[in-house]
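Only one protein chain is missing from this complex, and each of the others stays in its spot.
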Amino acid sequence: MTIETKRLNDVVIRFAGDSGDGIQLIGTEFTNATALLQNDLGTFPDFPAEIRAPAGTLAGVSGYQIHFGSHEIHTPGDDCDTLVVMNAAGLKKNVEFLKKGGIIIANEDGFDNKNLRLANIDENDNPLKNGSLDGFSVFTAPITKLTREGIKDFGLGTKETDRSRNMFVLGLISWLYNRPLESSIDFINKKFSKDRTIAEANIKALHIGYSFGETAEMFAERYEILAAPMKPGHYRGITGNQAASLGLVAASQKAGLQLFYGTYPITPASDILHELARHKNFGVITFQAEDEIAAISSTIGASYGGSLGVTASSGPGIDLKSEAMGLAIMLELPLVVINVQRAGPSTGMPTKTEQSDLLLAYFGRHGEAPMPIVAANSPADCFDTIYEACKIAVEFMTPIFFLSDAYLANGAEPWRFPEAKDLDSITPQYAKVDGTATQKYQPYLRDNRLVRQWALPGIKGLENRIGGLEKEDITGNISYDSKNHEKMVRIRAQKVENIAQSLPDLSFDAGAESGKLLILGWGSTYGTIKTACQELKKEGIEVSHAHLRWLNPFPKNLAKILSSFDKVLIPENNTGQLQLLIKGKYMVDAVGLNKIQGQPFTVSEISNKVKELLA
Amino acid sequence: MTIETKRLNDVVIRFAGDSGDGIQLIGTEFTNATALLQNDLGTFPDFPAEIRAPAGTLAGVSGYQIHFGSHEIHTPGDDCDTLVVMNAAGLKKNVEFLKKGGIIIANEDGFDNKNLRLANIDENDNPLKNGSLDGFSVFTAPITKLTREGIKDFGLGTKETDRSRNMFVLGLISWLYNRPLESSIDFINKKFSKDRTIAEANIKALHIGYSFGETAEMFAERYEILAAPMKPGHYRGITGNQAASLGLVAASQKAGLQLFYGTYPITPASDILHELARHKNFGVITFQAEDEIAAISSTIGASYGGSLGVTASSGPGIDLKSEAMGLAIMLELPLVVINVQRAGPSTGMPTKTEQSDLLLAYFGRHGEAPMPIVAANSPADCFDTIYEACKIAVEFMTPIFFLSDAYLANGAEPWRFPEAKDLDSITPQYAKVDGTATQKYQPYLRDNRLVRQWALPGIKGLENRIGGLEKEDITGNISYDSKNHEKMVRIRAQKVENIAQSLPDLSFDAGAESGKLLILGWGSTYGTIKTACQELKKEGIEVSHAHLRWLNPFPKNLAKILSSFDKVLIPENNTGQLQLLIKGKYMVDAVGLNKIQGQPFTVSEISNKVKELLA
Amino acid sequence: MTEVLQHIPEVFTAKDLVTDQEVRWCPGCGDYSILKQVQTVMPNLGYKKEEIVFVSGIGCSSRFPYYMDTFGMHSIHGRATAIATGLKTSRPELNVWIVTGDGDALSIGGNHFIHLLRRNLDVNLLLFNNQIYGLTKGQYSPTSVEGQVTKSTPFGSLDHPFNPLALAMGADASFVARSMDRDPKHLQQMIERTAKFKGTSLLEIYQNCNVFNDGAFFTYTDKETKAGEALFVENGKPLIYGEGNNKGIRLNNTTPEIVDLTTGEFSTTDLWVHDEKDYLKSTLLTRFFDSPDLENHFPRPFGVLYAKERPCYEDAVHAQIAYAKEGKEADLDSIIRGRQTWVVK
Partner (left out) sequence: MTEVLQHIPEVFTAKDLVTDQEVRWCPGCGDYSILKQVQTVMPNLGYKKEEIVFVSGIGCSSRFPYYMDTFGMHSIHGRATAIATGLKTSRPELNVWIVTGDGDALSIGGNHFIHLLRRNLDVNLLLFNNQIYGLTKGQYSPTSVEGQVTKSTPFGSLDHPFNPLALAMGADASFVARSMDRDPKHLQQMIERTAKFKGTSLLEIYQNCNVFNDGAFFTYTDKETKAGEALFVENGKPLIYGEGNNKGIRLNNTTPEIVDLTTGEFSTTDLWVHDEKDYLKSTLLTRFFDSPDLENHFPRPFGVLYAKERPCYEDAVHAQIAYAKEGKEADLDSIIRGRQTWVVK
């Protein structure tokens, strides 16, 4: 039998199995190999609940989806072309995401009676045998047995042996989609650098998986996906949390500031801590505080002392930071507050994505306490957006919100990374001592943008006292004067508004500058909306798409853009938070498309809504 | 010289002096006497900053304004007719509030060189002597000396003696405005029940103040203000915090529930704690927690156990409660959260009033976490509104926000109090064990209003586990199912919306049901708007006024009302929070009138804006 | 509210405590043993099943209530102690248990933890100490040892860890005890003592997190080392430990010393006799906290280290209410009316 190689434009593969099966690792390594082949790609890791369920159960299923192609890719894909499952639970939970006629590759050893039982499937109703998968191309193999057999010479225990199953799968799927094994081998060598036996065994498993594809005479065709025509440049793959971490280090370096990262662990923000803690050689201080209140408070202390202060959390932890954010607003110190949003309310669904904290970012503090807000729109964009957040925080002496979400945080995409020397400059607004001054230092004197200065402790002549009580204009002394209070409330608000002056106009990601329908998005819906617009265009439906990075202040030209369309559609993973703001601030009767399922939109959900609105 | 008695329709008197002068006491006792004369009235205590400044300084000035009359009174008045000052600082800080031609009564002993210096007035520029008060009727008397002289026989020390000065002033002003002394004498007797000498000395000071008016030949006229035609009934005077406290005790009694009040002291909410702590004989538990987080958490614990759980704070403390509110939303337990708003952000101006936490109440929690919100509109109305809040919390199994503010909390007015038997019933939604049930108890089963039941620990057969993770519909088991999450988010929101079904339509406080201009208010602006409407009417300008008690959900007929007017004006002590909601939710381009000065609106501020809009 | 479900038995067994929820801890996690021992002991304590409430925070350990067929609340991170305080104060007749982790109790929940101990409510506090944040996948906790390499401390942690029992003593705890997941019998005994003590009873349980901090306590739980490293204390008994009970501890004035019982120089009568009620000596015991790597280190004590009753907060609250009720009738109309009223006709 000759195996044909078929060329595809794009493919969506979903891996699923038990949390203990190393699914995320298969996904990440397959992604790396794919990135090196210069396909464009998007990924979506879909973790199980925060705690480990017993192996084999539905609750324990871990998934990873990758979408890659020879053209631009902006999402991890809606339904998948190929589903790779390690056990019965993985199949049961994920078969709904497989396209009609799609491929299933299943580890038949994961469908024994025990596994069926754990997945709540009747023993006599094995889906691999009962015909329920008839519409799909199903390929099964005893992957556990094959792996055990293949690496038995290394003398590993069963546990260690079975852990290599994922490398078998990675090898097999690499074969099927024509990916080279080099990067995976590199990875294995690094990961097991301390135990050569395990390293060799894993590499062996990888190879036998690959060969199995070649020799097993199961597959009639292999697939090939050419490199995508991407902008020239240097690329790497990156997740949102990694990109945010690098953006912080970069900003601190370019600003000449020590980075102080005060936080308390929480899903899905913790990985930024883990990443930053590895970069101590950049002088980065990561402070794992006793709670979120101490996290932000210590960060304010560091900002006061002249560090680039950054604090991060998700939902519940952001609630706890609100009081201290108010203090930072009064103190007018640089402070970046990262919120990697997850599905709420309360503990909610900690590993699932949602965009439901926009209004919290706007209004989640007592009193009139406006804060600038930016949101990243893709994993790699986390770098640029947080870099900009740092720049504005430092140059406008203000706390600022950076919004990401679980989908961006864990998703990966190719990143055309910049060179350090090309990054924007960041200029701290230091107070200087005027050698001739006879007056004492005035901590609340402002420049024409209304920005006050950063008076670092240690500098003679700048001694001053600041605090959370209302302060007198210019002097910063405590003031209970009525008129002064109103003045200060308005100054603080105007300072945030003034940021808009230094920002570029909002531009269009698709479509004309006026027309029937504008899709206005923010945050992680970017790729899906963009793809929907492209697909609609193919169908001859022309819509415009503009995507907000700046949520507060809104871009200067937003009002004009909004008024240039008959209809405005705002898709959000919440009940309509941006929609309320747009309606309330611009009196534009925007339509919402809302999905609150802990899952991102699919492309078709967007395009169907567009068609409905244009019908 | 005969002294004429002139009849006035209404009067505004302002007392001012050092915090140590007992100004609040003069004010309160004068208010009591006035209430007993059946004048209608409104008061406004204007405290100095939270801490005591050295005696005699501007920072230490304490003020108390009372507005009373023979007709309906809804505000403490804009400017005052009479200003009573104990010292130079008191005059300096308050003379701007005195009407042209108004009366000044000054303790001339409070204008010696020391006091002038403390008030930052040049010794050669004594305002009592430099002609700066020429436009006013100024009456001065050496009140300190007269008091010392008058009560010297009691043998008190100077400190004690001088403390009685305020009684001299109370006597004098009681004479001037024809108030009897009985209630003040009663009060003194009670207050100093343990020291007869001090009691007698104070009563003496009261009498000599009174006689001084009669005999000093200073005043050419006295004033008389007839009783106001008020609705028949039993009346008492009451402040907002007192009314809220009584409302809570009443609700707990009528519901047959133990009242659990978990809080942490904070201005201006602490007085509710102080009041409730005195009512232990009603089985009230007041728990002063270690912080606001423990305050609300302990209260949730008590609610879980079957108490009427109430927690209270102001600005900074409300921030800290947000995470736990999210838990209460998930648990769907009754919980009343009181926010006595004060001027923010951060520590802000703790003793000053503001309405700037409306959007915090709406959106100050991560995730989609809607909570019902009510706001009281006058001191006495705090009783009705919090009573209603308790009823809804208990009958809808929901946390609820009750908004008051410093102005309501400390202000007083006559209250036509109800009889306990006439108060609405409150019916807890207890889960009962079904004797024939074979199924286990389903904690998230709902009635047709979407309300679940209260399953009290201790009842056999109701054992169940609840928590902050997303829960499966009906069973309450943990669920990470996408569709279930969206369903639950919508159910929680709909439950809050359903409350509107059980509420009366919004009605008009003034004006027709449609027309040129509607003033839409909420909270403590009520009296001022009402008075403005009355005054405008006198001038022939007809506007309508509707006032929201329910901020979430809005009344069913609000959309209709809004659409019946050409223009809508929303006065708020914030930068436009209700305005944003009305614009965003109803697409009505409401105009804002905003004052953020830690002070309530004056009547003329409202009426001027109305005239501007109608011009 | 007094009706009774027929099919629920009057007296319950450990099995009746099992819920229909799948237990979702990692296979091999020490939490399984703790659950088992609690379920085993619970029926013997004299409470009705419906009077028992388990309140937990957030963490792997805090999943506990889902697996106990009693009343239960899985609340928010660090606040179980505060929630239980409100519950117990308002419903003193309930049997309230708190389940918490080293992060939940001592990091974010540290303040409520010390205030609970100070107030001394009659609740039972099970602190699952695995010296790691399990649920968030492996960051160091306030009980992690110095230098520990975790996700958030790739170069080793720098924080000096809390000694939880010493902290509790400083906060005026009335009962502190320690046990371990891997000694079921001892753990059962300790759970029983914890339950029966009137006051806030803190039981620290060394719990193995086999995924993120495997073996943290093996020195104390493993057959080979246990005898020489774990000191099991009992009230009124001398402090003896070691292979074949070959070692003891004596007090030289205020200084504890390890003595060899095999040389004949010292006998058990020379030893420090454990007195649960002696605050000072108990404090000293809680200070046996040496790293087992240290030369001449003291063994780690297990058992009830301190137990001395003092008044409970909720009793004082209800006594004060009873007193107020005696003094003054609760007449709602009278307080609504207040001090001064007038009538308008």
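Per-chain numbering from 1; labels A, B and C assigned in written order.
Heads up, the rule we're going with is that a residue touches a chain if its C-beta (ideal position, glycine included) is under 8 Å from a C-beta of that chain, and two chains touch if they have at least 3 such contacts.
Fair warning: this is a prediction, and the values are worked out from it, not measured in the lab.
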Neighbours of the unshown chain, displayed set only, are A, B, C
The listed residue (A:32, A:147 or A:378) that touches the chain absent from the view is A:32
Filtering C:17, C:123 or C:167 for touch with the omitted chain leaves C:167
Which of A:220, A:456, A:474 or A:512 touches the missing chain? It is A:456
Of A:185, A:451 or A:466, the residue that touches the missing chain is A:466
Touch with the missing chain holds, among B:15, B:64, B:210 or B:264, for B:264
Missing-chain contacts on subunit B, rising order, are 49-55, 57, 59, 264-267, 270, 273-274, 277-278, 280, 286, 288, 290-292, 316, 346-347
Touch rule applied to subunit C and the missing chain gives residues 108-111, 114-115, 118-120, 142, 155-156, 158-163, 166-172, 251, 253-255, 278-281, 283-284, 287, 310-311, 313, 316-317, 320, 323-324
On subunit A, the omitted chain is touched by residues 32, 35-36, 38, 183, 186, 227, 230-238, 246, 249-250, 253, 258, 260, 262, 279-285, 287, 289-291, 293-294, 297-302, 304-307, 309, 323-324, 326-327, 331, 416-420, 430, 432-438, 440, 455-469, 477-478
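Keep this in mind: only the chains that are shown with their structure count from here on.
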Separation of the C-alpha centres, subunit B versus subunit C, in whole Å, is 44
Going by residue number, subunit C touches two or more other chains at 58, 76
Residues of subunit A that touch two or more other chains sit at 49, 59, 316, 346-347
